[in-house]
Every structure is written in C-alpha cells, then in structure tokens.
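One chain of protein is taken out of this complex; the other chains stay put.
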Amino acid sequence: MFFASDNCGPAHPEIMRAMSNANKGHMPSYGADNLMEEVRTKIRTLFEAPDADVHLVATGTAANALALSSICRPWQTVFCTPMSHINTDECHAPEFFTGGSKLTLVGNRDKMNPSELHRKMERLLQGDVHLSQRGPLALTQVTEMGSVYSLDELAALTSIAGSFDLPTYLDGARFSNAIAALNCTPAEMSWKSGIDVISMGGTKNGCIGVEAIILFDPSMSWEFELRRKRAAHLFSKHRYLSAQMLAYLENDLWLTSARQANALAARLVEGLRTVAGCRIVVEPQANIVFARLPRATHRRLHEKGAVYGLFEGPLNHGDPDELLLSRLVCDWSISEECIDRFIAMANGQD
Amino acid sequence: MFFASDNCGPAHPEIMRAMSNANKGHMPSYGADNLMEEVRTKIRTLFEAPDADVHLVATGTAANALALSSICRPWQTVFCTPMSHINTDECHAPEFFTGGSKLTLVGNRDKMNPSELHRKMERLLQGDVHLSQRGPLALTQVTEMGSVYSLDELAALTSIAGSFDLPTYLDGARFSNAIAALNCTPAEMSWKSGIDVISMGGTKNGCIGVEAIILFDPSMSWEFELRRKRAAHLFSKHRYLSAQMLAYLENDLWLTSARQANALAARLVEGLRTVAGCRIVVEPQANIVFARLPRATHRRLHEKGAVYGLFEGPLNHGDPDELLLSRLVCDWSISEECIDRFIAMANGQD
Amino acid sequence: MFFASDNCGPAHPEIMRAMSNANKGHMPSYGADNLMEEVRTKIRTLFEAPDADVHLVATGTAANALALSSICRPWQTVFCTPMSHINTDECHAPEFFTGGSKLTLVGNRDKMNPSELHRKMERLLQGDVHLSQRGPLALTQVTEMGSVYSLDELAALTSIAGSFDLPTYLDGARFSNAIAALNCTPAEMSWKSGIDVISMGGTKNGCIGVEAIILFDPSMSWEFELRRKRAAHLFSKHRYLSAQMLAYLENDLWLTSARQANALAARLVEGLRTVAGCRIVVEPQANIVFARLPRATHRRLHEKGAVYGLFEGPLNHGDPDELLLSRLVCDWSISEECIDRFIAMANGQD
Partner (left out) sequence: MFFASDNCGPAHPEIMRAMSNANKGHMPSYGADNLMEEVRTKIRTLFEAPDADVHLVATGTAANALALSSICRPWQTVFCTPMSHINTDECHAPEFFTGGSKLTLVGNRDKMNPSELHRKMERLLQGDVHLSQRGPLALTQVTEMGSVYSLDELAALTSIAGSFDLPTYLDGARFSNAIAALNCTPAEMSWKSGIDVISMGGTKNGCIGVEAIILFDPSMSWEFELRRKRAAHLFSKHRYLSAQMLAYLENDLWLTSARQANALAARLVEGLRTVAGCRIVVEPQANIVFARLPRATHRRLHEKGAVYGLFEGPLNHGDPDELLLSRLVCDWSISEECIDRFIAMANGQD
C-alpha cells in the first residue's frame, strides 16, 4: 500500500521489454541513436507539430530547469504558483540553470488565477533597470494539488502572457494524466492552448526515468542542446532514454497508464468518502488526492503499513478526531484490491 | 565492428537482469531505496573506507562537474591536462557547476608531468587577489590517451597537490580498466594514493548509465546532496541506478568486464602491429588505442563498415600512404572474432 | 526642491576637500593606500570591534550583494521583507552574486515581524534536499519605509536567526540616520544586537559613492576580498574611496549630516501635517517620509517644480481630492527654507 508518490512505483513491463530490446549491439551515442529519430517523429505526429524540437532528459527537475533557462534571462522573473514544483521542490535548480532569475508567486494554492496573473504582470513596471524584468509564465498540469486546468483556463492564462509578449512553459510531469482527465489531444493542451515549451513526463507514469522536452519553436534547438550538455544531462548511452520513450509512445501506453492511474485515484476518492470524518481538500481530477482524515484513522493506516504523505502531525499524540492533511498518489501499478483494502483499513474493517 | 567508444556498446546481461529484478513493487524514491544501502556498504568495503560517502549519478560529466564543484571555489583553478575530458568534452560543465572556475592546463598530451605540475602550482602566486587561486588537482585514470598512471606516479602528483594543501579528484570513468591494468586494489589507486574524491564509472563498462562518486571525507556529504539536487541529478526512481551499480559490484562484474575490454584491446594492438605502416601512438595499457594507419587502410576499413574515431583527414583523397590518426576503443562486448576480422580487413585479407 | 532621494543631493564640502587632499602624488593602488589603514582603524574604534574586517565599495547594491554572498550558499534562502532593497531594487544582484539563492519574504510592509520570521524559518523544514535551505536574516535599518527598528526589536529578530544558527546582515545604507534616530552607539546597533555583517553607507549621506562593509568575524576576510575583485568592485585608485570614508568618519561628519537630514525630515512632516488632506503613512523616524496628499496638491507641487516620488496616479486627471501616495526623502543639503517653501506651496500659499 504505497501511495507516497507515483515515482515510487515500478516501470511498466513494456518499458522493461523495450530496454532489453534496445540492448543489442553497438549504437551511436549522445542522441544519435536510431531510436531517437523514431521518438522525434512520433512526438511530432502526436503533437501535430511537424517542426517541433524534441529532447530527452532523465529527471523532471532537469526538464523544468533546462526549459526555463531557455526562455528566461537571468534578470527576468518566472510567474508560477507558490506550490509549483519549481518553487518548492527543486533546491534552486531553476535559479541555478537560469543564472539567477527569480520566481514571482501568483495565487495562493493550486491553480493560478488569471486576474491575479494579469495584476502581477502589470504591476511589475518595465523599463526600470532596478526591477525584476517580466519573464515566462510557468504552469503545471496536472497541478501539484491534483487538479487540472481546462483548455479554456489554459488559454486564458497564456493569452495574458501573450499580451505581455512573454513565453509560456508547461511542466507536464503528469502531462498524460491531464490528457486522460481532459480527454483532449496533446496539441490542444499545448501549442493550441498557447504553450511554447512543454515537458511530457514518463517517469511518474511507468517509465524508469525519461522526460521529453518539446520546443514548438525549433530555432531554440541548438542552444538547448548546449544547455543540456553543459548541465551534464546529455546521456552517452542515450538509446536507453529513447527506448523508454518509444515504448511509452507506442500503442498509447502513456495514455492507457494514465487512465489507469486516474481511475485508481477515482476509486480511492470514492472509498475515502465513506471514511468517517474524511474531507477531500481539492476535488481530484487526476491521480493525486489531498484528504484530511482523523488522527486515529491515520494511526491505524500507518500501523498497518500504508505509506503516503502526512503533512500535519504529530501522528502519535493529540486529539484522535483531529483532521490531519495527507496526500495520496496513485500510479498505474496499484491494484484495485490494494485500494479497497486501504479503504477497509481506514474504515477499521481490516 | 564498432570501436568508436566504449559508450556505444550494450549493457551487460547481468545489469539488465538486475534492472528487471529491481522492477518489483513500490520503493521509496530519491535514494532512499534499500538497494542504495547495499551499494554504499559494498563500495565502502571495496575501497576499505568505512566512512566514505557514496552518491550515484547517471553521467560521467555529472560526476566530474559535481565532484569538482565540491572541492573548487569559483575563484580557484583546477589543474588538469589539456586532453582531459573536463577540458575538452564537457561544454563548460565544470565552469557552470563551480560558478566560474578556470582550468589550468598542465603538460602537453596524455599524462601529467609532476615537475610541470609543481612549476605551475608554484608559479601561481597566492595572496594576490587579482590572480586565479590554486584549486584542486584533477587526474584521469585511464587517461584519455589510453595510458595508466602507476601508483607511484599517482602518489607523486597527489603529494605535490598536498604540499600546496590542495585537494585531489580522480576522474574514474574508466576506473575499472585502470585497476585491471595495474592489478592493484581500489584503495591503493584512490585514498592510499592521496585521492580525496573519486568517480567510479559504470556506464562505459557494461552499465546503462551510472557512476559512483566517492568522497573519502564524509563531512562534505550533505553539501554534495544539495549540489546534486540543484543540478537536477537526483533521480526519483533511484532504485534503477542502485540496481545497476549493485550488479556491477557483485561477483566483481566491474573487474571481469574491464579485464575483458583490456584483453580485447591488447589483441587489437597485437593485430595492428601486423598492419603495414601502422604506428601505435601511445603504448596502450587499458582499452583505448591510438594508432596511425595509412589513408588507404582507413578507407578500406570504412568501406567495410568499421566505425571508429578518425581525427585527421580527408579520408577520400590524398596520398594513400599518408598516416592518419585514429582512436579505437574496446568495450567488454566486442568479440575476439570481430577484432580478428578487423585486422584481417586492415591487412586487406577480408 | 528635490525630495526624490538622498542620492540626488551633492557631496558634503568636507568630502570634496578630502578628495582634493588625497589627490597628491603617487600611492599604492587596490586598497594598499595609507588612507585605508586609517579607515580600518577608525571603524574598528567606532564599532568597538578591534578585530573587525573592513572593506570599501562604491555602491549600496555592491555592499548588499557581496555581503550576502559571503554568508549565503546558493541553495539557501535569505529572509527579508518584501519591500527590502535587495528584493525590489537590485535587478537580481543578490541572486547573481550568491549563485542562485532565493529570498524568502517575511511580513507585509516595512518592519519584519519576529513571530512571522520565526514561523517562516520553522516551517522551512531542513534535511530535505528538495527544499530551499535556511540562510541569513537580512534587515534594513533605516527601513525602506522610513522607520527604525529599536535595539530591542533588532535583538529579538537576530536572536531568532541565532536560534536557527543563521547569520545576520544589516543593510545600513542609512545606518547613520538610524544611529541618529536611536541615539545609540554603532556597536549597540550592530554586533551587540546580534549582527554579523553590516554595511555603513556613505553615498546617501554626503559622500560621492562609498560604502563600508564590516565583517565582525575576520575569518571571512580573504574570501571577501576575492569576491570583491571577481565582481569588479576593487578600485585601482582606491585612495579616493578611502578619502571619502575617512572624511566621513572624521569629526563625526556621518552623524552630524544624518542628524541634519533627520531634522529636516521632521520639519517636513510637521509642515505636512498642516496640509489639508495629508495622511502620513508610516510615522517617520529618520529622513524618509511616506505621505498621501490630494491629487490637486500634488499637481500644484509638480507645476512649481517640486521633485519627489509619486507612486499612484495619474497626476493630471481624476478626482482632485483623491489621496495619492508619495515618498519624500531629505538629505543633509536641503535648506530649511526649501522645506518651508515646499509646505507653503502645498498649502497654496506660494
């Protein structure tokens, strides 16, 4: 019973098979493998973007930091939410890769509010050399709280950035879960919604460690290559990144796995609603659930070995009825039985 | 017939098997997997260094740049050879990770000369705020030219660094091939030879992509963790790095594979000596061979599909007898037949 | 009638005289001038800190960015107020000099609140490699809003930093005005209040361009020298920085000028209270006044040529009675007559 993160699950058997298949003979290194050519073609087709530039890296933080550094100068500030991964979980990687940019926090929690975005951008007067200069808009889809921007919401936000002539980045660590939730096309959720650069995460959705970065403006390609290399994120045995991504793209594995994870999370939420005292914090739209449960319930779950994020405490003393915030994430590999057992345990029936 | 680099070969079946074995169920992420605990223990035992700090990354450039940034301040200069990977092959990753340090080049080609090292260190007067400040000594073992420092040579160089109170780093991308060549222990070739930080490469010797960085002074551990994370080199699904390294350490796979690669290179050299006009440039001690061959021979080899580094040209016109420099690298996976066929082709017998 | 900033006023005649006096013959460069030796001695005496390390730079931003970079690692975050100069007026100089640190904003406006500081420090959990790591506390005295921390307030804030084992920096661009306001000693407002590094500004208080940075822990001295040089802030003809600072220290010019500026501001406030509709925003304690005045009053003042900061607008259309925020700063050189005339103009009597 492991709901700590979707990066705790195993890789999908198809991914492992692809790794084995790729493990034959010699192949040119540093991205010159044939598999990468196939990846590029498939992603361009999937995104209906025949000129798009595609690069692979192995971590989500690398995808974010490299993408941002490509569209943000050191004296510019990135507009993002306070809970965004780039603000809270990357130990200053964006600041390091950009050479000292700032993050301007918009909104309180979860989704960014268009009117506040407009206000923050407008208030940052330009032409004054003392101030931060306006930089890119960075969104996360699925958000860190588990909700999903609608296409209209995305378009509203990116059009504000556009009105200030600013580029946009979408952190798609859970891109697939968002597509599954919105039931739209990758093109619709990216360039058709005004996104300039996007990451399409594989790691959290059944891969070992691979993220695609897609630049819809291919003129940035060579600079991106140089940035990736000098950040030590160009793999010599690149074929193993290509192989993962290729298998992920084939037969819609990316989408099937994401649908599976989302469905599991929906089942979990349904179950949680039956647990006494449970409060769902943000209505989950993908595979992340934030729920408050009574301390006594958490204690029972922990004693039975359930693993998940608990943000308030202490667990072991205090009012047993007090609600403590927790975060539960489903990856594709979790079984329905596991979820049902977790709910049963929460309900004291196990 | 692929002699372009040891990063073009496949992963060893034992490595692939370990990946599959690790691919079961859920596991804590970001290096908290149990496999990493085993890796740490095994490396400490192997290096006879019970307090050593061990970290894994996926690329050799990451290992070099992170290791150097841990022991070199931005105003210091790294002493290294002109041909060192950090100088010629990393697109300024060391400069980026250290925040603007320099590289001071010592020697002409291949091995560093102790007296020149001493001279360069001595001549860089200290206490003058305008100058580069002395920083770490960085050696590569096996060198980029395919030779190997003896333990005495290593000790001579590190003792010079020590006399100036400077730390030392050993880029061990081909650490295993060097141990195989010297037939010494890892401890002898590292801390017993005055090395403070070392990388032990797996990628070029049968792994998919993993390098261990070993800090013999564990007080640097937490800072190293922070540096790795902010450089986006901390893997969420870290278990797959651990699994590779663990399999690499088990049953001396690292050593067996390196011996195999070195033996193959020796066979290649032996063969090359029979090729008309061939000049071996540096006496090969591990798995890299630099050889000059007549243009006509290169042309024949290329027509037959042999792949390797050719540094002088043009291939297709010019004196057929002119000797052109080439670099041939053997990884563990090459067969003896393949080498024999290559030699036969070079000799015009195929 | 120039109230735009205290950096718009002329240098004090004593400073100019010192420049001329220093302009004789040849002198060692880069800080080895005899005058600097005198500066060092005088500052140590003034601060009752015989071991303190003293450096001069020419801009306040250089003082802030160099001081912070000396006590803040790239993965750490500086605790400061949203209105602090380092956050709003330095175009990412702190982020540049530190190599990518963040600023964590504490409080809303003006002074920092101890309980919020404690809460922000506490909430930033340590030992988690993904998060910003706690870094120095940075205070500004006089604050950007013109108020002054009492010695008790300073001690309360620095003791919180101390309880988390964090260093403290005081941006003393208006150090002298604060001392004049508090009527305390430099030692009391610095190390006796728990400050580790302080800047003592000269530029805004009658100098041409000089700021002293004082490190109470002299072990940081050599690194500071290197940081200053690599940031290109070490002056070759350093004697002219020394001469300014020396004249500033002699006969308490720093204090006399600051008292003068503060008294002028007090006279201005007194006058403003007589202006119809005027609202003093923050009770001024030094030489900065934030006041809201009716649009019609601002218009009259502007027509008469008064220069000062106007943050709300537009000036030329809208309700004449609407109050618009303005910032008025007095430097030592303003005459009482000038202030009286300004008030008369505001009152429509001129």
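A, B and C label the chains in the order they appear, each numbered from 1.
One rule holds for everything that comes next: contacts are C-beta pairs under 8 Å (C-beta built on N, C-alpha and C of every residue); 3 or more make two chains touch, one makes a residue touch a chain.
Source: prediction; values computed, not measured.
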In the whole complex, not just what's shown, which of C:35, C:54 or C:93 touches the removed chain? C:93
Option touching the unshown chain, where A:116, A:225, A:312 or A:340 are the choices: A:225
Looking at B:21, B:88 or B:126, which makes contact with the chain not pictured? B:88
Among the options B:132, B:159, B:185 or B:347, the absent chain makes contact with B:132
In the whole complex, of A:10, A:60 or A:74, the residue touching the missing chain would be A:74
Positions on chain C where the hidden chain makes contact: 2, 4-5, 7-11, 16, 19-20, 23-29, 57-62, 64-66, 90-93, 96-97, 203-204, 208-209, 226, 229-237, 240, 307, 333
Which chain A residues touch the hidden chain? 30, 73-75, 99-100, 129-130, 133, 223, 225-230, 234
Given the full complex, what residues of chain B touch the hidden partner chain? 74-75, 88-92, 95-96, 99-103, 129-133
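Throughout what follows, only the chains that are shown with their structure count from here on.
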Taking each chain's centre as its mean C-alpha position, how far apart are chain B and chain C in Å? 52
So chain B residues touching two or more other chains come to 226, 229-230, 234
